[in-house]
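What you see is the complex with one protein chain gone and the rest in place.
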Amino acid sequence: MTIQTFPASGLAERFGLVLRGANRDVSGVATLSAATQEHLSFLANPRYRSQLESTRAGVVVLRESDADACPGTALLAADPYVAFARIAALFAQGTAHAPGIHPTAAVDPSSQIDPTACIGAHASIGARSTVAAGAVVGPGCVIGEDCAIGEGCELVARVTLVKRVRLGKRVLIHPGAVLGADGFGIAMDAGRWLKVPQLGGVLVGDDCEIGANTTIDRGALEDTVLEEDVRLDNQIQIGHNVHIGAHTAMAGCSAVAGSARIGRRCLIGGGAGVLGHLELCDGVVVTAMSLVTHSIRTPGEYSSGTPLMPNRDWRKSAARFKHLDRIARRAPGSDKDTA
Amino acid sequence: MTIQTFPASGLAERFGLVLRGANRDVSGVATLSAATQEHLSFLANPRYRSQLESTRAGVVVLRESDADACPGTALLAADPYVAFARIAALFAQGTAHAPGIHPTAAVDPSSQIDPTACIGAHASIGARSTVAAGAVVGPGCVIGEDCAIGEGCELVARVTLVKRVRLGKRVLIHPGAVLGADGFGIAMDAGRWLKVPQLGGVLVGDDCEIGANTTIDRGALEDTVLEEDVRLDNQIQIGHNVHIGAHTAMAGCSAVAGSARIGRRCLIGGGAGVLGHLELCDGVVVTAMSLVTHSIRTPGEYSSGTPLMPNRDWRKSAARFKHLDRIARRAPGSDKDTA
Partner (left out) sequence: MTIQTFPASGLAERFGLVLRGANRDVSGVATLSAATQEHLSFLANPRYRSQLESTRAGVVVLRESDADACPGTALLAADPYVAFARIAALFAQGTAHAPGIHPTAAVDPSSQIDPTACIGAHASIGARSTVAAGAVVGPGCVIGEDCAIGEGCELVARVTLVKRVRLGKRVLIHPGAVLGADGFGIAMDAGRWLKVPQLGGVLVGDDCEIGANTTIDRGALEDTVLEEDVRLDNQIQIGHNVHIGAHTAMAGCSAVAGSARIGRRCLIGGGAGVLGHLELCDGVVVTAMSLVTHSIRTPGEYSSGTPLMPNRDWRKSAARFKHLDRIARRAPGSDKDTA
């Protein structure tokens, strides 16, 4: 493994940045606090600005407004995080995926595997499923029936596509994710639950990323849909017939219940929930652990919950919350029912 | 794959429904908005009533009270969702499971597999475990020691039964679920955690359904128990020694901590939590993302949390919540401590 070295001037030219200071070579990337002379680092989050003065990084990518505080060589960028992401990609060691089907894989004869695709150890490919050119189905993945995996997709390991799951191009899915399991459809019938058949599928657009142990159920009748460039973190639950608009990102442990419709360019915070059958317009931001209980028609930021407090104080506020209606009625000039 | 067609009159007779309008053939099911002439659709949730007038569905299953608004043929049902579920099952394409043990499976010689059971690719069956008639252990499942899988169970794929897990009949488990892992039993001992042995098992009643990536730990001493017909959605966490009564349903991402006891016919909303050692009587409904912090002895609906608000407004309310005790004390006629 040879170490690649890049001169700061070359990086400036390649990514359209402005070099300020001496031209140095860098052979890796690191945080401001951990970097040494041979590293390139970056400053994007103002929270870390205090680390700039003392960094030993050879080169720092930052905004022009932060450049004066930089002790060494700087690369000026309008968006330092984006510029850093592009540079860091030069140092990422991709895993080698040799084309072909691992001898331990179990492949249904009715499936179609492109010869440039890679099927890993102990993977299963079910009836009538297809794997397109350059796609990787990692070790331990289970692909059920009637699935389609598009060009350049990567299912890292132990991913399950249960049934009727169609992935666009370059979809990246992390281990433990389950797409296309039965939606949670049950009807109470004479005192017992009756299972409602789940006849739809899952449709995932190009360039989506789906986190580890995330679950996306298939639709009851129509498909559950992720439009292009949707980014889902780990441990997310997407119910049947949900529709998520392009470029929306959801943080870990968030969940969307059945038949809800999330707009484009939304940001859903960690642990947040959206109830079923709701509609969120484009550009909605939901903060962490908030619960969306009604449709949202105006872009902007929405929240629920209460602030973190020392438990002793919180107990007092919480006890009062129980009687909030009575307290409000007593407040002078109160309208008696604003609920 | 031949397309099956059913006359509305035949469906009416088969499922005890009343046909109103022309007798039509249907060859599939669809939502009101997506259906065309050859489809049967349904109206159960009043939210979708506005779609009834414009639907192109050949036949619609609905309540008699909605029938006048139906432009075409109607099948009248007391519970349209139940009737629809029964009809839709006619169109579900089951996955074929040939009896036998896949050549790549690893089966302990001390296990007992019924000859009509199906053991999928790359499955493992541990010592002294049994798989009954007609049961399916899908690809990539790991069955540990001393487990019993009842007649007609289906473990779709990549399900793990760790140890001492006994499933009744017709239990359906979706991919990624883990039953019978160690409960979270630790005791602080001289500054370090000491692991408490988890000697119990998991007992799952007939007709239960367990969602993708749901986890059910085995008991510390006695078993963790799901009575019959319990329905768990995806990503649910059930702690050790929990007992869940028959016909209870839990939505995605909900959790029950150790040794809690949930009654029969309860409904636990998505993301809701129940603390350990509590007892919930039969017929309790907990709304989404609520936290149950005390035992409940009266059936009914329970909630916690605050409503969703624009973040700017929420910040004001949240800031005031911190001082709620002081505000309440100032309110005229306030009893000084109602907590």
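When the chains are written out, they are named A and B in that same order, and each has its own residue count from 1.
Note that a contact is a pair of C-beta atoms (placed from the backbone, for glycine too) under 8 Å apart; a residue touches a chain by one contact, two chains touch by 3 or more.
Bear in mind the structure is a predicted one, so any value in this text is a computation, not a measurement.
Considering A:119, A:251 or A:266, the position touching the chain not shown turns out to be A:251 (whole complex).
In the complete assembly, the contact with the undisplayed chain comes from B:162, out of B:8, B:30 or B:162. Here one chain is not drawn; of B:55, B:111, B:129 or B:235, the residue touching it is B:235. Think of the hidden chain as still there; on subunit A it touches residues 29-31, 34, 45, 47, 79, 81-82, 84-86, 88-89, 91-92, 95, 102, 104, 120-122, 138-140, 156-158, 172, 174-176, 207, 209, 211-213, 229, 231, 233-235, 247, 249, 251-253, 270-271, 288-289, 305-312, 314-315, 318-319, 321-325, 327-328, 331-334, 338-339. Mapped onto subunit B, the footprint of the missing chain covers residues 104, 106, 122, 124, 140, 142, 144-145, 158, 160, 162-163, 176, 178, 181-182, 184-189, 191-197, 199, 213, 215, 217, 221-222, 235, 237, 239, 253, 255, 257, 271, 273, 275, 277, 285, 287, 289-294, 300-307, 309, 313, 315-317, 319-321, 323-324, 327, 330-332.
By definition in this document, only the chains that are shown with their structure count from here on.
Centre to centre, using the average C-alpha position, subunit A and subunit B are separated by 25 Å.
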